[in-house]
Each structure stands twice: as structure tokens, then as C-alpha cells.
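As you look at this complex, bear in mind that one protein chain is not there, while each of the others sits in place.
The chains carry the letters A and B, assigned in the order they are written, with residues numbered from 1 in each.
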Amino acid sequence: MSQYNEMNPAPHHYGHHFESAEHEFTTAKQGMWIFMVTEVLMIGAIFVGYLLMRGRYPEAFHAAHQVLNVKLGALNTIVLIVSSATMVLGVSAAQRGNNKRAINMLMATIACGAIFCVVKYFEYSHKFHEGIFPGGMYHYEGLTIPHVPLFFSFYFVMTGIHAFHVVVGMALIFWTITRIKRGQISKQFFTPVELVGFYWHFVDLVWIYLFPLLYLLG
Amino acid sequence: MAHTEHAHGDNYLNHEKGIWSWMTTVDHKRIGLMYLAAVLFFFLIGGIFALIIRLNLMKAGAPVVDANTYNKLMTYHGAIMVFLVIIPAIPASIGNFVLPMMLGAKDVAFPKLNLASYYIYLLGALFACLALFLGGADTGWTFYTPYSIRTSGAVIMVIFGAFIAGFSSILTGLNFIVSIQKLRAPGLTWNRLPLMLWALYATSVIQVLATPVLAITLVLLIFERTFQIGIFDPALGGDPVLFQHFFWFYSHPAVYIMILPAMGVISEIIPVFSRKPIFGYRAIALASFGIALVAFIVWGHHLFVSGQSELANFIFSLLTMFVAVPTGVKVFSWVGTMYKGSIRFNAPMLYAMGFLELFTIGGVTGVFLATLAIDVHLTDTYFVIAHFHYVMVGGTIMGFVGGMHYWFPKATGRMYNERIAMWAFILIIIGFNLTFFPQFIAGSEGMPRRYWSQLPEFDLMNRLSTYGSWFLAAGFIVVAYNMIKSAKSGPISGPNPWRALTLEWQSPSPPPHDNFGPTAPTVTQWPYEYKGANV
Partner (left out) sequence: MNSVIGKAYAKGWGLPLQGSDVAVMWDGLYWFLYGLSIFFFVLVVGGMIYFAFAYRHKEGRKTKYIADHHTLEAIWTVIPTILLLVIFGWGWSVYKAMVHAPSDAMEVRVIGKQWSWTFQYEDGRTETSKLVVPLGKPVKLVMSSQDVLHSFFIPNFRVKQDVVPGMYTSVWFEAKVPGEHQVFCTEYCGTTHSGMLATVEVLEPAQYELWKAGKPYQLTGVKTPSHDLLVAGQVSARLANANLPLPEQGAKLVQAKGCVACHSADGTAKIGPSFKGIFGHEVELVDGSKVTVDENYIRESIAKPQAKVVKGFNPVMPPYTKEMIGEEDLNAIVAYIKSLK
């Protein structure tokens, strides 16, 4: 195994229950799509919860969302869009067998993810400093309308779970880079890169919904 | 020395030896057996809790445990049975074993993911059981707020266990859908798909779409307890009824995850033992998806007296009625299959017939509960408990035990003892009806559920029910004895003792590691073509 690396990838053996490498690839993609559907259901449920509560306490939610830092949110949106672009470039490089470029693009994607997390860290810590916590621990003097803490409960849970998925995505990309370096990815077999790409685009897409919903519409 | 002669030498059981080979296996057949062992273990635990509950209720004023212990027992009985037994029972154990073989495939689409699903299930179970030793939970398996937010105990750990186990269900469903779509053998068109696979397909769709909603609901509940996020807590402006909506949005489809596979098993057994094609193949396949669809739009019937609006009650009651139509179509079709057949009463057929009796009662009592006015009096009483035990135990468990007997020769290469199986069945069917029918009566008379101490006016029904539970337990013990003894020393069964026509029976019993050898079988006919020499 040690003679294989990103410049000299190993030949790929598809699973014994598949008829061909193509069969394995299309099957893997189908599995990934179904997994994305399950994530949509999970997110959908909490979006529904948010919309219901927003409908119940419109003034509180409107007042609360104005406390959010739209500039940082917008910055993070741009960062994630850029990361999706680098991801696309990384996947297409892997598809063409250009493993060195693939690694570079994937590392750029991780870097964007890291920037996202750092910006998020500043956002959250500023909020905590002000006393803005989810639900019962909320003690921000600057906004005391009843039910405002409920907005922040949703804010922290939704952006927090999203950030968790970003971190998981970064780990997955790192693992993919490791596999490329070990010579396990080639023009004949780039499925892991493709699937991690799906995942990353999905995480980006969720943020594209979250940002306007929480930061702009309120 | 007949008992050492394994069919055809190398098979999946002796392909690799040693416990490590089992723990790291990606062979769907071995994974299915490992799930079976775990499911049966948790069935035993949940069953023991049930027996204690029934002992406690046997006589008013004579409890056997104190109220707090009782409340934990009833919570754990529900949580273990729902999350660790009934949901995985047929899909993860029988389904894992049989599905690839029925497809003519060498394995499921994602074998490593399959093994991961198993360990995820065990991890979830571990958290739930650990929680029991750290204070347990006394919230009921439904975790309604705000009580579940306020009560002390290891509630978060139990919920976390259920959350993790849910991913096992999701990933198994995902694996099955992709397997059925992508790994069908040459000639296996949709029109020739066995009904067991139609059932598992519909089940998997529900698993994939509904379980994530439970996941987020449980996560939010954990955050309620740790960070007081307040979404479900009225003291913080939240809505406890919203929790019920989220919870039942999963948990109602979940009951169809439980019953559809059992219906699949029945659809396989009855034609084989009647030597006749299944009646209404297309209707049954369509009905499986019809049920799966309706499953998602009726959850509000668990909230008829929760304080939700009259309009919601109207809609949910009307929609719930419709689930009875495809269900009825299936039941009539199964009985219709027996007409002008040539019926043999081996154990699988006995369990299929037992299913028909018990599931019919469970089904018609569901119509009672779907009827708005009627549900007002009957909800939260023992009538509901009787209804869901008739469908979940009388339905799913009968399908599970019948399926275990049916595929026993395939998995072990040996035959169980028919006589012992028959006696176990008799104990189970008598025990089951004696345990749960009195509960319909007690519930109609007003006996509430989740009561540590019941009033003396319900003593007679409670006593009968407890006696029944002893017969039921005895029946299951006899089944276990039969299975274990026959697996070790039952007579050799041959590859296809039932002369069934689905693909899995074309392999040796027990099957080799790759199911069919190097070349996949080809399908040339409908799997219920019982005519001519096949009769």
C-alpha cells in the first residue's frame, strides 16, 4: 500500500455485490441523496417550530432579530458560497484525476470552513458577553420584551446545529484529503470526494436559508 | 453423526470462525443474526418489566413495587419495546437476512454501513440501559412536557439513547431502499418483486422520512432540560402541545414501521402454505404504499383531547379513517388467498392465522379510536393499551415469530420441532387474548392508563389480564427453547423444505457466504406462480 499516493493512486476494487465500478458509483450517489433527504426532514421540523413561534410572538421575534449582527452573518454567507465554489473545483479536479489540485481546493474549502467558525465564535462570544443566551439563561438588559429569549433559543439551536455540521464537514474533507494522499482516489474512483461535495453543498444551502430567515426577516 | 453434517460444507456460519469475525463482519446474514440476538434480549427485559407491572396491578391495594418504581417500569417497558424491539425486530433481523437473498444479491448496497447501523443501535441501547442504573426516567415513553422537563432522573440519557438508536433505523432504511432499487437480479422486475420486499421498501421510506423528526424533537427536549430553551415549556412561553405534535409526527408513522414488515411476512407465508398465488398482489403492494402515505397525515389523532382545535380534530379523524381501507384490502386478500387452497398448518401458517385474528381485533378497535366522539371517552384508558398491544404484539410479534419459524431452516439448515411450536402457539394465542381482551372492557369502563394503583372495581379484569400474561410469557419461553434446541440439533431441513418460490430458497440452507455462488440467479417468473408442479 505504501507505494501509492496522490500522484500514483491504487487501482480500485469495487464491492463484490456490485456488477461494475459504475454500478457502485451510482448506488453510492443514490444513498447520499437519501441521506440528504433525512437531513432536510430534520431541519424542516425545526424551521416549522420557528415559524409557529414567530407567528405567535411577532413583536418579540422582530425586536430580537435586530440584535443580530447582519454584517457578520453576511460575511459568513459569502465565506460559505466561496467554499462551495472551491469544493466544486476540488471535485472536478478529482474527477479528472488531478489529485494535487483536488487537495489544494479541498484545503481551501476547509480554510473557508475555519473562517466561518471563527466569525461564528466572535458572534456568539459577543452575544454571551451581553447576556444573550438561549431561553432560561437570557439576561440581556437591552431587550426585555417577553418571549424574546425564545427567539434566541431558536437562533442558538439552529445556528449551533448548523455550525456542528460545518465542523463535521471539515473533518470529512480532511479525511478525504487523507484518502487522496494515500492513493485511494483516482480518475476511476472519486466517489468519496463527490459525496463529501454533496454534503458540503447541502450545509451551504441550509445557511442560505438560515441567514435571511433569522438575520433579515426575523 | 447427522448433526455435524452442515449442508454443502462452506456456509456463512463457518466461513470465518471466532467472535472477532462476527464483530467485524459485513455479511448481512451475520448482522441479521446479531440484531436478532439483541432484539430478543431486549424483548426479554421489556417483557419482564411487563410481568412486574401486571403483578402490581393484580389487586387493588396490594402493589408489589412503590409508585416511583412503577412509573419507571412503565416508562422503560414502553421505551425498550418501541425503540429497541418492535421497530428493529423484523426489518433489522429478518429483513437484513432475507432482503439481499430475495433480490438475488450478494449483500445490501452498503455492507459497512449495515454493520455501523448495528453498533449505533447497541450504543443507543447502552445509553438507555445505563440511564436505568443512574436514576432512570419516569416520564412515560412519550416524554410529554413539561413533566419531562421538570422531573429528576437520568432523563437526558434515556432520550439520548433513543436519539442514537434512531440513526440505526434511518441508516437501515436507507440501505434497504438503495438495495431494492439498485441490486435486483436479472429478470427481477417490479412486477415480480416479492411482497416482503414491497413491505420493506414502504417501511424504509417511512423510516427515512419520519425518524429525523424524532431526532430533532429529542434534541430539543435535551436542550430544554439543559439550557431551558423554552420551546415546549409553558413557564417560558413555550407550548407543551407543540411537543406532542412533533413527537407524534414521528411516532405515528413509527407504528407503520412496526406493522408493514409483519404484513410482508404474512404475505409470504400464506401463499406458500396454501399452495396458491397471493390474492391481489398488485393491491397489496399498492396498499403498502397507501398506508405509508396516509401514515404521515394522521398524527393528530393522538391529540384529540390535548386542547388542539376542532378543525384539527375534524381533519385528523377523517384522514385516520382512510388508513383502514388499504389495511382492510390486505386482510381480505390474505383470507382470499386461502380460498380453494391446499393448506398445511406448519408453525409459520399458524402464526399467520393468529396474526389475522389478533390484527383484525386490533384494527377494528383502531376505528373506535379514530371516531372523534368515541376517542374522547376511550383515550388514555386501557382501551388504547389493548388496541395497540393487539396490533403491535398481535400483529408485529406474530409476524416476527412466524417469520422466525419460516426462515429458520434457511438460516440454520435445520428444522424446528413442529409439535413444540404448535403448543407454544396455543399458549401464545390464548395468553395474548386473555391478557389484552379484558383491557378493552376495563378501558371502556373508564380504567385509566399509567396508574400504579387501580381502583377495586377493575380487579376482575386486572386479575384475568395478569393470568393471561403468564400464559403469554410461557409461550414465548417455549418458542425460545424450540429455536435454540433445534438450531443445535434439529433434523437437516434441506435447501427448500417449504417448496417456496422466492429467490432465497434457491440457495443452499444455510447459504454460502456470498448467497448464491459466483453468478447471480436469474428470475423468470412471478414468485407466487403456484400452478402445475409447483402446487
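Note that a contact is a pair of C-beta atoms (placed from the backbone, for glycine too) under 8 Å apart; a residue touches a chain by one contact, two chains touch by 3 or more.
Since we're looking at a predicted model, the values are computed, not measured.
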| What chains on display are touched by the one that is not shown? | B
| note | Which of B:Gln181, B:Thr360, B:Asn417 or B:Gln506 touches the missing chain? It is B:Thr360
| said: Of the residues B:Asn71, B:Ser93, B:Thr396 or B:Thr502, I need the one that contacts the missing chain. | reply: B:Asn71
| task | From the listed residues B:Tyr12, B:Tyr201, B:Tyr250 or B:Tyr281, report the one that touches the chain absent from this view. | result | B:Tyr281
| request: Please pick, from B:Pro91, B:Pro212, B:Gly341 or B:Gly395, the residue that touches the omitted chain in the full complex. | output: B:Gly341
| message | Tell me which of B:Val26, B:Val219, B:Ile297 or B:Leu372 is the one touching the absent chain. | response | B:Leu372
| field | chain B residues touching the omitted chain (full complex) | value | 60-63, 66-68, 71, 138-140, 144-147, 150-151, 234-235, 239-241, 274-283, 305-307, 310, 313-314, 317-318, 321-322, 324-325, 328-329, 331-333, 335-336, 338-345, 353, 356-357, 360-361, 364-365, 367-368, 370-374, 376-377, 379-381, 441, 444-446, 448-457, 528, 530-531, 535
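Here is the rule we go by: only the chains that are shown with their structure count from here on.
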| message | Can you compute the centre-to-centre distance for chain A and chain B, using the mean CA position of each chain? Integer Å is fine. | response | 35
| request: Show which residues of chain B lie in contact with chain A when the two form their complex. | output: 100, 105-111, 113, 170, 174-175, 177-178, 181-183, 208-213, 215-217, 219-220, 223-224, 227-231, 236-239, 242, 246, 249, 514
| query | Touching chain B in the complex: which residues of chain A? | reply | 15-17, 23, 26-28, 30-31, 34-35, 37-39, 41-46, 49, 52-53, 56-57, 133-137, 146-147, 149-150, 153-154, 156-157, 161
